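All protein chains but one are shown at their positions in the complex.
For subunit A:
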Amino acid sequence: MDMQLADKSQSSSQPYSPAPSPEVESFSYDDSIVRMFVTATVVWGLVGTLAGLIVAVLLVMPELTDGRPWLSFARLRPLHTNAAIFAFAGNAIFAAIYYSTQRLCKARMWSDLLSRLHFWGWQLVIVLAAASLPFGITQGKEYAELEWPIDILIAVVWLFIFGGNFLMTLLNRRERHMYVALWFYIATIITVALLHVFNNLVVPVGWFKSYSVYAGVQDAFMQWWYGHNAVAFFLTTPFLGLMYYYLPKAAERPVFSYRLSIIHFWSLVFIYIWAGPHHLHYTSLPEWASTLGMLFSLMLWMPSWGGMINGLLTLRGAWHKVASDPVLKFFVVGITFYGMATFEGPMLSIKSVNALSHYTDWTIAHVHSGALGWNGFMAFGMLYWLLPRIYQTKMWSDRLVNLHFWIGTAGILLYIIPIYMAGLMQGMMWRGLDETGNLSNPIFVETIQEIQWLWWGRVIGGTLYVAGVVMLCANTLMTWMARPSKYEVPVHTAPRLTNDYQPSAEESTDTSQGKLADVPMLDLGKKIDIWARMGWHRRWERLPVKFTVLVTVAVVVATLFELVPTFLIRSNVPTIATVKPYTPLELYGRHIYVSEGCFNCHSQMVRPMVAEVLRYGEYSKAGEFIYDRPFQWGSRRIGPDLAREGGRQSSKWHWDHFEDPAGQVEGSVMPNYKHLLHDEIPYEEIVKHVQAAHVLGAEYSEEALTNTGDVAYRQAEQIVADIVSQGGPPDQMDKKVIALIAYVQRLGVDAFKTPEPETDPATEEPAAEGAETMEGAE
């Protein structure tokens, strides 16, 4: 049945091929598309790492850009992550896949046109990202920041153009079995499409803004299902595929273990999907989900290391080559960092470790050992292997390659070691209690000042790493200059695959054929022996459609096991009667908060831990976030948590603080947001936001829906009145900062309201009394 399915689709492209003796076909590979992707990889590699260096500098010199909004840390940091992941790593993956797939399939890519549409479509996505993120156009979810029109473009380019072209190439291959690299490519294409589509379901508000269909806890769950598996299926599986092709090629050694590659492939694909909730330990996510995420993360350790040992042990007998070949050096260091990062990952997913590490720079160090070490170095190794081959000349300078290796390695170490230290120090300082039971480091900004010198270490390490990328650029350019005037295009020949394939003995599941056939033992034992020799899998390897379906099933089933209960069990999100939708002005203020990228530095999640509750107030409850689209729990605290910020400072304080953060909080690394004191609220546009929230289930009065601008303006007048009474400037109702203050003052207060609506007696009374006292004194 399965065979028929696959073979039918294969024969559909060549319907008249019943030839008993396979006819030999000639073909050539499309290497010009590889050259295009290689060029893009190198260029975006420079852009992505340079953007990283810029945001690293902004952290130590926050006023360098004097509050220019499009140059603020919080807007540029997503640009850096998107450029590094989707532009640099993305193009590297495509270069890897287009070169290796053709050779592993003994077939040219199915359609040269689709290949080029893929290339230009993807570059367009990147350019659109660069043209939208600095201007505050963002969905406010990490690594899924791009707004919905770009998301649609990504889905089309990825799944239909790239995925379609790839699958058709598989179906038209001339190599009977698919090599392990191809399995990893299949898993990449299927899963990334799935993650991308389901995490980005939104209700659009115009071209540049949308509201997630998920709210609060569920949005957080979906986001980290996506976020974690973006790491898995964008930064891990395609790079493992890359490793499985380019490492044995460069080392000219057989892969260590076929069986290990099968077991670690399937276990990796199946288990990774479950692990997302470990990004949400101690949050309002139900604990069963967080525990499940942790346990699957632990199980993920060996499947990950399966890839590492299959890589490193492939070099057995070739270590002398590593000493002389910089390509292998890059691969060895890259794989070693993969091993470190995939040990650290499960370790960080252990709740008690995570309690210390989460929200600190530890996470940043962890991802950079993965990104700079594993992704960067694997890509560099591949590029240096490819460059002389695709440009059909010698590498311009082997010495420069070596220098890149050493400066890059030094750069990684100089980056991650200080940042690991910074993370550890932050974690210890945040949780520290003195002998009286009070916080040892009560002033948050001091915990940042303590580690700032380590951030300078990152700037130095980052500079070295970028210098290495510059060397790569120079070497690529000079090698390209030395290319022949006309590339040779070798013509290959191979017999076409026929439908009358006779399975080899290897695929046999007949126990009488096994090597234990004549051994006197139970039939079950023989069956296990046969199963363990993976003949069943060998069969799958020649059925690409079945293989693709099985990967999809593995990923979808694992997803549904976690996702369905998260969405369906009501007790996961106990409602709180006093939690009400944001007012129109607050909703617009929240839009500003998301748009400015505040979540890049401020979490909104007080965890149930003593030190955290002492510092920020009562821990956050699931029911408090039911109107949060997207959720803004954040993943990092460069500034303090804001979940209970409402009512913690006066509105005037916020006004002053946005104008000059360091003036209010000495040593603050927050840039100023003066532009919010000048930019005006488009009151007539607020209605669109309210309508979207209303469509998604938030209750609003008739007036708020029809007369939105006026309702919002009245609240702005109240806030301005407060600010004036506290000594601030009058008549600032139309300034964006007022909406943002309205939102910030609402954060985390609903849970403490008494069920009686309208006014909050807790704040009304003392004000009146205070006034009395004051008058009395006069």
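Throughout what follows, contacts are C-beta pairs under 8 Å (C-beta built on N, C-alpha and C of every residue); 3 or more make two chains touch, one makes a residue touch a chain; residues count from 1.
Convention: contacts and distances are computed from a predicted model.
Q: Unshown chain, UniProt name, "Cbb3-type cytochrome c oxidase subunit CcoP1", "ABC transporter ATP-binding protein", "Tat pathway signal sequence domain protein" or "Aspartyl/glutamyl-tRNA(Asn/Gln) amidotransferase subunit C"?
A: Spelling it out: the chain absent from the display is recorded in UniProt as "Cbb3-type cytochrome c oxidase subunit CcoP1".
Q: Of the residues A:Trp288, A:Trp456 or A:Phe567, which one touches the chain left out of the display?
A: Candidates A:Trp288, A:Trp456 or A:Phe567; residue touching the omitted chain: A:Trp288.
Q: Looking at the whole complex, which of A:Leu113, A:Val519, A:Val610 or A:Val695 touches the chain that is not displayed?
A: Checking the options A:Leu113, A:Val519, A:Val610 or A:Val695, the one contacting the hidden chain is A:Val610.
Q: Out of A:Thr336, A:Gln392, A:Ser508 or A:Ser650, which residue would touch the omitted chain in the full complex?
A: Looking across A:Thr336, A:Gln392, A:Ser508 or A:Ser650, the contact with the absent chain belongs to A:Ser650.
Q: Write the list of subunit A residues that the hidden chain touches.
A: 100, 103-104, 106, 175, 177, 179, 245, 248-249, 254-261, 263, 267, 282, 287-288, 290-291, 295, 298-299, 301-303, 305-306, 309, 313, 316-317, 351, 433-434, 436-439, 442-443, 504, 506, 608-610, 613-615, 617-619, 644, 647-653, 656, 664-666, 722, 725-726, 752, 762-763, 765-767, 769-771, 773-774, 776-778
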